[in-house]
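Of the protein chains in this complex, all but one are displayed in their positions.
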Amino acid sequence: MSPVLEVSNIHKAFGGIKAVNGVSFSVKEGEILGIIGPNGCGKSTLFNCILGQLDPTEGTVKLDGKEVTGMRPSDLNRLGVSRTFQLLQVFPELSVRENLILAGQEHEGTMLSRFFGRRDAGLTEKADRMIGFFKLGHLVDAKAGGLSYGQQKLLDAAMAFMAGPRLVLLDEPAGGVNLTMLGDLKERLRAINAEQGATFVVIEHNMDFVMSLCTRVLVLAEGKVLAEGTPAEVRANRQVIEAYLGH
Amino acid sequence: MTAPATEGSLPQQRGRLARVPSLAAFADGILITLMLGAVILWFAPAGMGRYGTYVLSLWLVTSIAVMGLNLTLGYAGLKSLAQAAFMGLGAYATALLTTKVGLNWYTSFALSGLLTFAVGLVLGFPALRVKAHYLAFVTLAFSTLIWLILRNEQWLTGGVFGLSNIPRPSLFGLKLDGALAFHRFVVIVTLILAVALWWMIRSPWGRAFTALRENPIRAASLGIDTRMYTLLAFAIGSAYAGFAGALYAPLVEFIDPSPFSLSQSFFLLLMVVAGGAGYLLGPFIGALLGVVLPEWLRVVGSLYLIIFATIVMLLLIACPQGVSGLLERGWAKLTGKGKIGKTVAGKSVAPNTGGRS
Amino acid sequence: MAEFIAYLIAGIATGAIYALAAIGFTLVWQTSQTINFAQGEFVMLPAVLVLLAIKLFGAPIWLGALIGIAAFILIFGVGFKVAVVDPMIRHGVLPLAIATMALSIIMKEGAKDGFSAEAQNFPSFVPTQTISVFGASISLQHIAIIVVAFAVIGLLQWFVGGTRLGRQMQATAQNPTVARILGIPVERMVLLTFVINAALAVVASVLISPIYLAKFSNGEVIGLFAFIAAIVGGFNQVRGALVGGLVVGIVDSMAAAYISSSYRLAVPLVLLVVIILLKPEGLMGRKEERRV
Partner (left out) sequence: MKSKWIIAAALGAGLAAPSLAQDKVKLVDVVELSGAGATAGTNWKNGIDLAVADINAKGGILGRQIEIVHYDTQTNPGNTRAAVQRAIDEGTYAVLGPVFSGPIGASMQISQRAEIAQFVGGEAAGLTKQGNQYLFRTSLSQAAAMPKIANYLKNTVKAGSVAVVWVNNDFGKGGRDAIIPELEKAGIKVAADVATEQGQADFAADAIKIKNSNADAIFVYLNEEESARFLRAAKQQGINKPMVGETTLLGAKVIELAGDAANGVKGHVGLSIDAPIPAFQEFGKKYQAKYNYASDHNGLKGYMAVYMIKWATEKQKKFDSKGVADTLRGATIKPSDEPGILMETTIESNGDLDRESFLAEVINGKQVINATLPKIKP
């Protein structure tokens, strides 16, 4: 099967500092790829280059074999690529449901239909299902800004899945989430992966989370790929252990 | 600099008042208020004399311009310092089209809106840069340039001497020259424009505008074409200024460059914020403060502007969300919904402001 | 050549005043995200207060100056920070900016009603004579403005870069959170920038009022040009504000000379737009990468 996402030789420099220095990898349909690495190894920059938030200095990004390097995030999203952020990124002034409708509205209809058509763009049901799926049912009408941190994390993830993406990039989904919620989150991600065949790329510091969720793991250090393999292989890799211990 | 969405997460500090039993019911309340307000304003001038009628009309016309700025600033978070300049474009376009070209007012009104919309589109491009200040800077320059052109190009605009004898429109053959008749006409036009905006804010567009204000990067990652919505918000907001200008010219029957200067743009900005940015009825309250309050304060004599400015300053110190925020706070206290944390409104991040500074 | 020098000196003198105002503007923006739309009025008012003190107390000039200046720094350095900025700072940039707009109306109208609607002479501390340089008449007042303004700016640079207090203030401006962790009294540092802003306004006021005359409406133009200067310079750099002020002053002077004078005002603004389009971070600004 051809890869969903193919990243080749991405470089990104800020002034003189090379944050990402020639990273290549690909992700197959249905995979859950974990990307780990010490702080400052370029994980988030890599994400932002893939997603069009930053223009890579060099290198290409292909989606289903078609080049999408430097494409605007909104266009990329409408091609089925979705993401979550390391820091919380929900819309605090909107209700939970409105947040989800927002996440889906641009994927249906036209600008005109969005103006003259239904207020909810016909998405209320779908939003409520997604809310239920992420166990936020009791909070449908609450303002997103009023939710607890963990709830906002769930909402953030739910928004990423609202439009039924093929590929989801998750930036530290487990950060700051308590253990119970973490379990919930992992279970939900697995379910979506299984049911919808969605492909994931996950950046994460929480080793247990990565090792138990991902099918394959990529280790970055100093802007380069240090190692790659199944969780078990990576765990046994000496270079990886050194990189982490040496830090 | 600081995106509110990324800030700390203590729930009692974040939720600015649970305004939301159901957003739909609230919005319909706004529509009812608008309709009711229109009915009241239809009859209000009785016994007020021409002056009172004129001030009410001026209030409504200003409200239209402030509504537009509220869309760009309050909903979409774009800082424009050229709203009065756009109003000037609309006013001069209407004045010239009706007096020199001989078009009727309705065509001129539409063309004024179209012109300001188009100019807004072009001018909006700097807003697409990451730093939101750029729009403010560019509109600052634009505002002064427009004023200079209005003043200097006497062959077209009448220069410092202005344009006089601007005709008032008629409706179905009915002349609207009288103060009351024209006031009622202004009420109708204002109502139509306010309802159109109400509709827009309720539609997915409104949601996208809000997303733009609160967190443009996240919005883009959800497929929201931030470029399109940014330009639309700014262009539509500018078109509202154009519409306001198209009414202002026949209302005053005379225009010169002074009401369209940079300081007037600042003043419109003041009205948006003082009325409550991001609230649909905020512009009416803001324009009430900016247009009617000074008239009202005339009784106190020469100090009236100082008193006016002091009221505005104290209001903003007490409640940075403006009068609408104050009313909302009071309403919440009354209904007991404001009890989620005592710090609520004081601590919260204002939706209209923190977003894209 | 002679005329060019004359235009240049006049432009630098005006620019130095804009620079003083723009630097203060930039300082309070850096430390407290305050956009002070009353900045022009800050430059207008000290001269008026000095004259008022002389008029009210019949005081000699030096005493009047002392009273007026002290009152100004107290009210519009400390008072402004405590009464206006502090309660509003957490609510974002805009309501505070609007409040300063209201403050500018209060200051302007207050000066008009409390003092005079008319312009008044303000004593000059240098003779109003001219000297000839390469055939151009250069006024001593202009030279004094340039010398004093640059001395004050130099002093400020030394203070910021060369003293402990100044470095603490700079640290606060760059990153208040880190500064707080380092044990710097952030609050006091912020207050210090407001006092410095007021002091710079006083210097500008005393320098310019002998030429501009003391009048309630003088702040409008100065405020606008200081704002433009700050943007041109980069908005967040003291050095930028200095360069911005000088550039705007010189450009304005040259525009009056060589371009249709009824469009004189347009020239600095066109410059502003060009700079925004070509070098968005301002002449002296650092490029900021967008953060996600």
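Should a chain be cited, it is by its letter among A, B and C, assigned in written order, with residues numbered from 1 in that chain.
Here, contacts are C-beta pairs under 8 Å (C-beta built on N, C-alpha and C of every residue); 3 or more make two chains touch, one makes a residue touch a chain.
Keep in mind that what you see is a predicted model, and the values were worked out from it rather than measured.
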item: Shown chains that the omitted chain touches within the full complex; value: B, C
item: Contact footprint on chain B, counting only the chain that is left out; value: 29-30, 33, 36-37, 40-41, 44, 47-52, 54-56, 58, 151-152, 154, 159-162, 164-165, 248, 251-256, 258-259, 281, 284-285, 288, 292, 294-296, 298, 301-302, 304-305, 327
item: Absent-chain interface as seen on chain C, which is shown; value: 3, 6-7, 10-11, 13-14, 109, 112, 116-121, 128, 130, 137, 139, 141-142, 208, 211-213, 215-218, 220-222, 252-254, 256-257, 261-262, 264-265
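Definition applied: only the chains that are shown with their structure count from here on.
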item: Distance from the mean Cα position of chain C to that of chain A, given in whole angstrom; value: 48
item: Chain B and chain C, separation of their C-alpha mean positions in angstrom; value: 31
item: Sites on chain A at which at least two other chains make contact; value: 53, 85
item: Sites on chain C at which at least two other chains make contact; value: 290, 292
item: Touch list for chain C against partner chain B, complex; value: 33, 37, 83-84, 87-88, 90-96, 98-99, 101-103, 105-106, 109-110, 113, 220, 224, 227-228, 231, 235, 262-263, 265-266, 269-270, 272-273, 276-277, 280, 288, 290, 292
item: In the complex, chain B residues that touch chain C; value: 1, 73, 79, 126, 129-131, 133-134, 137-138, 140-141, 144-145, 148, 151-152, 217, 262-263, 266, 269-270, 273-274, 277, 302-303, 305-306, 308-310, 312-313, 316-317, 320-322, 347, 349-350, 352-355, 357
item: Of chain B, residues touching chain A in the complex; value: 4-6, 9, 11, 14-16, 18-24, 200, 202-205, 207-208, 210-211, 214-215, 217-228, 340, 349, 351
